[in-house]
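Worksheet: the structure to be examined is printed underneath.
For subunit A:
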Amino acid sequence: MLKIENLRKSFGGVVATNDVSIEFPRDSLCAVIGPNGAGKTTFFNLISGALQPDSGRILLDGQDIVGKSSAQIVHMGIGRAFQVAKLFKSLTVEQSLRGALLSPLGKSSSLAGRFPLSVTRDRAYEVMDQLGLTPKANVISGVLSHGDQKLLDMALALVLSPKVLLLDEPVAGMGPEEREQMMDTVYGLWKKGGLTIVLIEHDMEIVFKVSQNIHVLSYGKVLAEGTPEQIRKNPVVIEAYLGSAKEHAA
Partner candidate 1 sequence: MKARSFLQEAMIAAFMLIILVCIPFVSDSSAVIDFGIRLAAFAVFATSLNILIGFGGMVSFGHALYFGAGAYSFGLIMQHLDLPIPVAFLLAVGFCATVAAIVGAICVRLKEIYFAFLTLAFQMLFHSIVVSWTSFTGGDQGLMGGLPRPPFLGLNLVEPSDLYLFSMVVGVVSLLLMRYILQSPFGFTLRMVRDNPDRAKFLGVNVWRIKLLAFVLAGSFGGIGGIIMALLVSGAFPDFTYWTMSGEAVFMVLMGGVNTFIGPVLGAALLLGFNDIITRVTEHHGLALGAIILLFALVFKHGITDFIVQGWHKLTGKKVES
Partner candidate 2 sequence: MQKRSQAIASQQRRKILTGSAAAVGLASIGLPSIALAQNNPIKIGMPTILSGRVAMLGEASRNAAIMGVEAFNAAGGLNGRPVELVIRDSKGRPDEAARIARELVNSDGCEMILDAEASSGAFGVHEVARDLGFLVMHTCSETSALSADPKMRIPNAFRAARQGIHDAIVGGDYSAKVAKEKGLTRWMSISPDYSYGKDTTAEFFEYLKYFNKNVEVVNSVWPKLFQADYSEPITRLLQGKPQAIYSCLWGGDLTSFIDQASIYGLMKDRQFFGVNMADYAVLTAIKAVPPNVHSGNRYLKSIPKTQQNAAWCDAYIAKFKTMPLNWSWQNAVGIDFMLNAIKKTNGTDTKKMSDVLQGMTIKSPFGTNGEITMRALDHTIIDYAIAWGELQPKEPYMPNPYMGNWTTVLELEKQWMIKKGFIS
Partner candidate 3 sequence: MDTEALFECVTSLSCLVTQTSTGLIVGSLLFLVATGLTLIFGVLGIVNFAHGSLYMLGAYIALSAFRLTDSFIIATFVGAIGVGAFSLFFERFFMRRVYGADVLMQLLVCYAFILILDDAVKIIWGSEFQSMGMPSYFQEPPVFLAGGVIPVFYIYLIGIAACMALALWLLLNKTIIGKIVRAAASNPSMTSALGLNTSLIYAGVFAFGGALAGLAGALAAPVRSMSPGMGFSILIESFIVTVIGGMGSVSGALVGALLIGLIRSFGSIGFPFFIEGVMFVAMAAILVLKPSGIMGKDSH
């Protein structure tokens, strides 16, 4: 489905992504974990076209997407939610989603007709139902609760029915039960099928619960890969985390 080959990116001297090769199978729910500064977000930025890699290939269904603009990559079916929700603060939830649906229709710059276009209604409500945002349909994004903002952010990615959904720390800055709900939602989305989800997280517990495969990044390199059990036992991983913990302590 999504295949990364020898991806490499460095800023000045620092190598943020060092010869990374990972494959995310169709309809899988995989996680990319790693201590802070492991290069997780850079990794997403490379896939979603926010950054261009120095070398390597990113294959979506066998097609190399390196060099394509973010916009093009979105159209090819990779959606992305952000660590810090990126929303349209002055638009309502419904407006945001129905606005998001314009570009796939090629209507972004169309002066004809009146917003919102009726054709966008059903899809928008479908997604709002899935994520439980329907009651908030007419609330301005800017005033949503933190949790709802994360949901809307995800909804914005989801509404374009991507093949692959990149989730950057979906539960960042949430309370315990909020986290639970969020992960249930994510899991529910995935269960419905037809969607490959890749999520970044450093809360390992959550990751272990939901994901099938886990890829551990550290200093831009793939440290380990495998099922939650394998990773849980893997001494290298533990070392990496403790090590980083030490650094933090120091």
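The candidate set was assembled so that all candidates are chains of the complex that A comes from, given by their letters.
By definition in this document, contacts are C-beta pairs under 8 Å (C-beta built on N, C-alpha and C of every residue); 3 or more make two chains touch, one makes a residue touch a chain; residues count from 1.
None of the values given here were measured: they were computed from a predicted structure.
Visitor: Just give the number of the candidate touching subunit A here, out of 1, 2 or 3, all from the same complex.
Guide: Candidate touching the shown chain: 1.
Visitor: Help me check something: in the complex, which residues belonging to subunit A touch candidate 1?
Guide: For subunit A paired with candidate 1, touching residues are 48, 69-72, 74-75, 79-80, 82, 86-92, 95-96, 99-100, 102-104, 107-117, 138-140, 143, 156-157, 160.
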